[in-house]
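Our next item is chain A:
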Amino acid sequence: MAKLFLFGIGGTGSRVVRSLTMLLASGIELPNCQQVVPIIIDPDAHNADMNRTVQLLQTYQQIYKRLGPREEGFFKTDISTLSSISQDVNGSVKDTFVFDFGGINRSFRDYLGYNSLPVESKALVESLFTTDNLESPLTIGFRGSPNVGSIVLNKLAESPEMRFFADNFQQDDRVFFVSSIFGGTGAAGFPLLLKNLKDPNTRLSNARYLRDALTGAVTVMPYFALQSEDQQVIDSNNFLTKTKAALGYYENHLQGLDALYYLADTPDTPYDNQPGGVGQRNKAHIIEMLAALSIVDFMHYTSLELRSGQGPLFHEYGLEGDTAEVQFQHLPTETKDMVAQHLTQLLYFTKYHKQHLPSDDAPYAKNLNLQYALKNEPIFKQLDAFLHNPDFGVDGWFNELSQNRRAFRPFNLATDDFNMMINGKPVETGFFNKGISRNYLLDALNTQEKKVPDDDSFRKLITLMYGVTDEAFRDKVKVV
Partner candidate 1 sequence: MFGPMRFSSLSFYKVLPALAVLLAGCYSRSDMEAEQGAGKTTPAATEQPEPTAAATKPKGNTAPGPAKTAASATSFPQVNVFLEVSGSMQGFMPAAGANAQTTQFQQQVSEWLSGLERDGRVQQRRYFRIADRPIADTYRALSETVRRGIRQPATSTSIPAILDTVANRYLADEAISVIISDFIYSPQNPGDVPYINTDIADALAHSRRDLAVSVYAFKSDFKGTYYPAMKGKVAGCCPQPIPYYMWVLGPAELVGQFDATLMKDQRGEQAHFGLAAAEVPSSVLSRFHRKGTWFVADAGKQAGAGGHAVAVEEATAEEPAEFVVGLDLAQLPELFQKPEYLQKNLALRGNTTTAKVAKVEAATEATRRSGGPEAAYTHFATIRVTAKPRSKQDLTLALPAARPTWVQQWSTANDSKPGPYTFALNRQLDGLQRLLASRNTGTNAADVLRVSLSIQPD
Partner candidate 2 sequence: MKSFFRALYEVIGLPQPSSETPVYREVIFPNIGLLNIGITLALLVLFYLVINRYMRVATFSRPRHWALFLGLNALIAFVIVIAQANGQNVESHSYIYWLALLNAIYAAVFFFILSLIFRKLSVNASTTPF
């Protein structure tokens, strides 16, 4: 059973994993693997982006557990925590999607044992790090300082999580790294992790599998700016400088990588400058979704395709046009084919789930005992949370994407009319054809309900919703 180990490093890593989770929830196919194991590496335990990603992943995991493997549908791909892929003999690995840094609440100075260093070393340290670097606590991450991150993260290789990961690494498993090149944690963590995994002298088990494993990475270059404030530790004016430095390093030091995806955008609206913690909660951005799609793209390649050339394959991404409001027609055909239908289905699902499902008194609902289940069954509550939770749910994700700069706005989220939901592509209606009406959806639900044999009402509901939205898209929307 082939797995994809997905390392999401830093705040950007969390956000890309969130987008990938949404894409997988919408039913996008992830070939060549049966299981995705995200490992989020962020020393900032309070990072809001990370926490809501984790909540989303946990909800997804609960839902998937109930659904199990299927040919197609929402939540098709298994997403599991590292500890759950195998029996952990020691119990030292927690059942979580997040790498456990064991609570580094010391300052970097203490972490280095600065005070006990010999004078020469102290001098070296002072030349490499600013006083600010040394004094800042590590609990909120490396705050855009890869020089700090590289020291701390180098120790990761010796952690129980990494050993457990290596112990359970098998042939055909793949590894993918998500990081930003301009931050602290990501910029430093990605090359370090890669180096440690591919190190021929590593003390990790399954070294050969690790070394031979198909490995990909997406590196997100600056796509947002931060408001410049004098007292802030992160200055987005340094992003480009840092990026240049990192790229220079990558040029010669990325060994064992099979594919590398570069993504970048011109910064527009500055984000609130929050170096980390609960304040770092950024709106979902199209670039994160595209980064998530790079993972999907990577998984589409077979091992032969990836290993055919000399060195890694480098990918960049371009929109059909430079527009502030990206709709489906602005996406390249390949992307559109991959996401348009699935995202539309997911939107229909979440809209229908919110507007109509609780009041549906139709045969399908009665046969599923839906009214009772929605109110009482935990799994239905999980689904509700996944779709509508204001913090991490699907609704919020769509909303954030549409409100960011650049905006990903393929949908009119304000309307309740299913016919008008795709911007620039209203469903054709006529006297006898009401398009995707409530009636149409109800009828489709009732009809498919009769055809789907499933004793599990939750699984049946998901199957129905996928089938009906699929039918609606094919019959009524046809193409975008």
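Here is how the candidates were picked: all candidates are chains of the complex that A comes from, given by their letters.
We take it that contacts are C-beta pairs under 8 Å (C-beta built on N, C-alpha and C of every residue); 3 or more make two chains touch, one makes a residue touch a chain; residues count from 1.
Owing to the predicted nature of the structure, the values given are computational and were not obtained by experimental measurement.
**Student:** For chain A, which of 1 or 2 is the touching one in this complex?
**Tutor:** Result: candidate 2 touches chain A.
**Student:** Where on chain A does candidate 2 make contact in their complex?
**Tutor:** Touch residues, chain A against candidate 2: 361-363, 366-367, 438-443, 445-447, 450.
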